[in-house]
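Taking it in order: structure first as structure tokens, then the write-up.
A single protein chain has been removed from this complex, and every other one stays in its place.
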Amino acid sequence: MQETTVVIKKKIKFKKPVLVEGLPGIGLVGKLAADHLIKELKAEKVAEIISPHFPHQVLMQKNGVMRMLKNKIYYAKGKKHDILILVGDVQAITSEAQYEVCGKMLDYFQSCGGTMIYTLGGYGSGKTPEKPRVFGSASHKHLIAEYKKLGIVFGESHGSIIGAAGLLLGLGKIRHLEGICLMGETHGAYVDAKSAHAVLEVLTKILDVKVDMAKLTERAKAGEAFMKKMEAEAAKQKGAAEQQLLPAGGKSELSYIR
Amino acid sequence: MQETTVVIKKKIKFKKPVLVEGLPGIGLVGKLAADHLIKELKAEKVAEIISPHFPHQVLMQKNGVMRMLKNKIYYAKGKKHDILILVGDVQAITSEAQYEVCGKMLDYFQSCGGTMIYTLGGYGSGKTPEKPRVFGSASHKHLIAEYKKLGIVFGESHGSIIGAAGLLLGLGKIRHLEGICLMGETHGAYVDAKSAHAVLEVLTKILDVKVDMAKLTERAKAGEAFMKKMEAEAAKQKGAAEQQLLPAGGKSELSYIR
Amino acid sequence: MQETTVVIKKKIKFKKPVLVEGLPGIGLVGKLAADHLIKELKAEKVAEIISPHFPHQVLMQKNGVMRMLKNKIYYAKGKKHDILILVGDVQAITSEAQYEVCGKMLDYFQSCGGTMIYTLGGYGSGKTPEKPRVFGSASHKHLIAEYKKLGIVFGESHGSIIGAAGLLLGLGKIRHLEGICLMGETHGAYVDAKSAHAVLEVLTKILDVKVDMAKLTERAKAGEAFMKKMEAEAAKQKGAAEQQLLPAGGKSELSYIR
Partner (left out) sequence: MQETTVVIKKKIKFKKPVLVEGLPGIGLVGKLAADHLIKELKAEKVAEIISPHFPHQVLMQKNGVMRMLKNKIYYAKGKKHDILILVGDVQAITSEAQYEVCGKMLDYFQSCGGTMIYTLGGYGSGKTPEKPRVFGSASHKHLIAEYKKLGIVFGESHGSIIGAAGLLLGLGKIRHLEGICLMGETHGAYVDAKSAHAVLEVLTKILDVKVDMAKLTERAKAGEAFMKKMEAEAAKQKGAAEQQLLPAGGKSELSYIR
């Protein structure tokens, strides 16, 4: 496989769909929000994204079956707009890989007839906010007036948005798509369910859906455990490149073994 | 050469072949088992795999002839299924390279009419087991009931399978192939012939062949010596990029020399 | 997106245009000079260059709108030759990326009918010159006699020109284009408006335009602040690959998170 591949699991004719992105990122804010949204809306999986830019490993599941690392797209019926939700295990590491993966995601989204994108993330400040604000950065100026009304704070977040949460908007704009990045204020060094909660409050208003927040904190713990496991496996893959084959006899470079 | 290339050495019409993979990995368990199987079954080489993703060096052999780094596929006649065995010097290092190499291997295997894959490896636990168990991770749930009967332990190995042993199954599944990864319980820090023995006991039952284990330990030592040499060469290739051209005059970066 | 893309913003029939390149480099000398030239000539933007080889992040602007990292081409009417000025946020990091990006820039320049290139940079000497000289390196020997008359010093700068300032000339020469690299003598460790001034004095004579230097120092400070921000974001992107998700519990490798 030499290109990122979208594997269609269910062929559905979507109604003016919007895309919500919640891949792993700062404080896992976007991931927690999107995973929770999928469960509360009982969204069904419509596509999987496999990529040569994801780590070359498979996960061993408790049921004895292995699975590839992947991103997934879920679908929930909406009032005015159907909702497509993008989640997953990992993001690509290099710039070239990120541009390629995001390009393929946008190809799929456009083939579904979509034109509006909401990416979710955390805005790390190094401090734990009492009441997390939701910051916004828009693809186009004209969107700001409307979305400000929801309490989203525009123009006060500094720096850059790294990864899919930024690139889907930037590359989307070149394709005449529109979008907003919603960032929950967070410390940045830990998994923040409270920040995800704040982002979801805003997002559910935008999407015009009702979502029970009760299980969010509980799911945050499970999400945290999974990501810790992912970190361990990423370290193992790196370590496999520097593994000592024989404990005696000094340090050997075993980049090509395993 | 810009793509991994399968060089056909012998054109044979295979009978519903299965693929056994034993490339270098944890404890060299898979490699020892597969190399031993080739010798005991007197399997013949049918293909070589050369790749721009393998190190850019050739090995100087004792007979005065140089050879490329490669993977190789051997063939042995089987009762119900012919057996194709994949072994070699190295695995690719980056994710993109691994996906490309495994894709080419699967192309070849499918062109041979194959549909079932057994990948062999070690499951490193950090402890030396008295009697190594054989863990399994399957491509599909329905395979487990049948293979459990052979004493393979499913669902108790945690984490991920890195490299070809995992990717051949994951990418194979997308192509509607099926497979099991057999992992011999091992410490992980040394070459483990006893773990390879345990994996071979199970594999020979699956393949319905008889294999003499007597020479396995002896061959383990030779395999270990070869891999130590490979490690040394890998280190040299890395060191060549940081080599001091002149001993006096400080540290120079000679990335482009040799 | 898998290739560097030139996005045309304004289609203009240029008159024998020359290209002036001032991307970020040593002492930001080239960037300061080119940015200042654009403002004083009131040049208009005619194209943007987006690339998968630029960092995978978008910048959050004060007006609440995000933007991609990019290079830009501006146009100003000239007497004998129209002037195209290439500036931007970043340069690509790897050799393969640099060759590809510069190739695409030259494709565009040739499509505009251009044949002469002036690249601007700094020549770092580790010392702060009292009166910075302007060094030159030409694509062809025959250019030197004419350009020497402007006081450009040829043959006394040693070493190499790294990045677009060098490659645009080298790759341009293969396409039968001609060019000179103008390098302002500078310390190399700080942003040098005085060196940019010296380069501009020479360049404006070459281009036969008049440019007020009054605001150059003031603009130098703004350019410096912007580049410091870019450095911080580049560090964040690197740090995101090594981020600790959880403060307690040791160091985790989170390469795939964000």
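Letters A, B and C mark the chains in the order given here, with residues in each chain numbered from 1 onward.
Note that a contact is a pair of C-beta atoms (placed from the backbone, for glycine too) under 8 Å apart; a residue touches a chain by one contact, two chains touch by 3 or more.
Everything numeric in this text was worked out from a predicted model, so none of it was measured.
Visitor: Given the contact rule set out at the top, which of the displayed chains would the hidden chain touch in the full complex?
Guide: Its contacts among the visible chains are B, C.
Visitor: Among B:K13, B:K42 or B:K62, which residue is in touch with the absent chain?
Guide: Here the residue in touch with the unshown chain is B:K62.
Visitor: Given the contact definition stated above, which residue among C:I12, C:I144 or C:M213 touches the chain not shown here?
Guide: Going through C:I12, C:I144 or C:M213 one by one, C:I144 is the residue touching the chain not shown.
Visitor: Among C:P24, C:G64 or C:P132, exactly one should touch the missing chain; which is it?
Guide: The one listed residue touching the chain not shown is C:P24.
Visitor: Since one chain isn't shown, list which residues of chain C touch it in the complete complex.
Guide: 24-26, 28, 54-55, 89-91, 93-96, 98-100, 103, 121, 136-141, 144, 154-155, 157-163, 166-167, 169-171, 173-174, 181, 189-191, 224, 227-228, 230-232, 234-235, 238
Visitor: What residues on chain B make contact with the chain left out of this view?
Guide: 1-2, 7, 50, 52-68, 97, 229, 232-233, 236-237, 240-241, 244-247, 249, 252-258
Keep in mind that, in the parts below, only the chains that are shown with their structure count from here on.
Visitor: Check every other chain and keep only those touching both chain A and chain C; list them.
Guide: none
Visitor: Name the most central chain, where centre means the mean of Cα atoms.
Guide: Minimum centroid-to-centroid distance belongs to A.
Visitor: Expressed in ° and rounded to a multiple of 5, what is the rotation angle of the C-alpha superposition of chain A on chain B?
Guide: 90
Visitor: By mean C-alpha coordinates, which chain is most distant from chain C?
Guide: B
Visitor: Calculate how many whole Å lie between the centre of chain A and the centre of chain B, each centre taken as the average of the chain's C-alpha atoms.
Guide: 34
Visitor: Please work out the Cα centroid separation of chain B and chain C, and write it as a whole number of Å.
Guide: 48
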